[in-house]
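One structure coming up, written as structure tokens, with questions to follow.
Part of the complex only, each chain left as placed.
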Amino acid sequence: ANPISFIAGPCQLESRDHALMMAEKVAEACAPTASKFVFKTSYDKANRSSIGSARGIGMEEGLKILSEVRDTFGCPVITDVHETSHCAAAAEVVDVIQIPAFLCRQTDLLLAAGRTMKPLNIKKGQFLAPWEMGNVAEKAASTGNDQIMLCERGTSFGYNTLINDFRGLPTMAETGYPVIFDATHSVQQPGGRGNSSGGERKFVATLARAACAVGVAGLFIETHQDPDNAPCDGPNMIQVDQLATLIAQLRDYDALSKGL
Amino acid sequence: ANPISFIAGPCQLESRDHALMMAEKVAEACAPTASKFVFKTSYDKANRSSIGSARGIGMEEGLKILSEVRDTFGCPVITDVHETSHCAAAAEVVDVIQIPAFLCRQTDLLLAAGRTMKPLNIKKGQFLAPWEMGNVAEKAASTGNDQIMLCERGTSFGYNTLINDFRGLPTMAETGYPVIFDATHSVQQPGGRGNSSGGERKFVATLARAACAVGVAGLFIETHQDPDNAPCDGPNMIQVDQLATLIAQLRDYDALSKGL
């Protein structure tokens, strides 16, 4: 088994300068432990709680910036897609394509993403049991693309609340595909602030440690230099200044669980 | 207040002949009570549990058949859309556009559907609280289209199970938009059969009666002449032969709750 790698970056692609600055900080946070990472950010927040929330910088501009991030820092980049027609364009630039949780059952999107032959990170829908992700993966794999990751980001638990079932990690791993744990969306409180989602940043490390002890291939962590003023998912992103410490800690649990 | 109207038809558009036959049976079931109905069927099942399940007849052929159904029976027709690019084409034929529950947070789809200026039936996501539907409706309404219906079809309750919160009906009605109760998807057991969803048809009348007693603008009921052999959602569809009796019963509860 390999050490955990990380998918990390700000929820939203705010600007070229911000993306480059954040990628540099993520790279710095990963350096002490020589941790591999994929830089994550979204140029289009297509399913926000409210119409009044910022959508983002758009695909064309966004892909240009992601390309620059990759060239500058030599790191792979990931972004999410929301329309079948966007998959091909995104795949020309990004190294990994992400399927959002709400869309994980949309057959056409899975097929279009699969056909790019790029690695996919498919988030488990909040409305799905872990054992239903086998069928989801099979849709994507029917294209011949078997570079699939399955990502836990919480399951609906009453209203405005998500919960992680840690039994779901080994259950999803039974598919044979690597499992990623999304530590920051797992502490999201969907719709918890009326027009936007709340979150409990203080539990990110708790849940990430648990995931590493159970055993995962990677961690998904959204981070920002000033989460309380971020345009999106602020309440659940962690301070980028604390990322290196968290990563070092998680590497220890990972090493223990994998016997590294 | 008006008497409840119905959105009814087979889950999947199986063929021209089947659609015409089913529309005739639905019309017959509504006739004794002079109940209004919109004929519902889907020409594309875009989010099935498994890649191996039948997808449907496709948009072009499907819209042609829906058009014929409308001309033949003089009834309005409704279908669901899954891609922004399909909204305009669908709107040329159908009278009502439906937003699937999984997609109710996709801003672009809501905007594209809204811009057709056709009435919309937006299903509440299984992952959403009833009070979050105000934000969803606002996205669609931002196009200037205020012909919006909000539809309850169950909320995630543990794994492979949905539950209806009947407090959610008046909560959604506080938006000012009419509320529809989807009695057949509410008894669905998502993923309950491994590669397809299960369902408990025997509870359709129970839940539909409760909804009428609480007070709703309409009922959504999928029906089939042979549900046990239907290509989709068989376990939760009701026998079309039993539809007239159910409708008559529901009209009584509706009349009582609305003082008609």
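By letter and in written order, the chains are A and B; residue numbering begins at 1 in each of them.
We adopt the following convention: a contact is a pair of C-beta atoms (placed from the backbone, for glycine too) under 8 Å apart; a residue touches a chain by one contact, two chains touch by 3 or more.
Everything numeric here is computed off the predicted structure, so don't read it as measured data.
J.: Since all chains share one sequence and 2 are shown, how many copies form the whole assembly?
T.: 4
To be clear about the criterion, only the chains that are shown with their structure count from here on.
J.: On Cα atoms, by how many degrees is chain A rotated relative to chain B, nearest 5?
T.: Superposing chain A on chain B takes a rotation of 180 degrees, nearest 5.
J.: Centroid of chain A to centroid of chain B, CA atoms only: how many Å?
T.: 33
J.: Please output the residues of chain A touching chain B within their complex, sorted ascending.
T.: Touch list, chain A to chain B: 46-51, 55, 82-85, 102-103, 105-108, 125-129, 131-132, 135, 138-139, 142, 155-156, 159-160, 190-191, 195.
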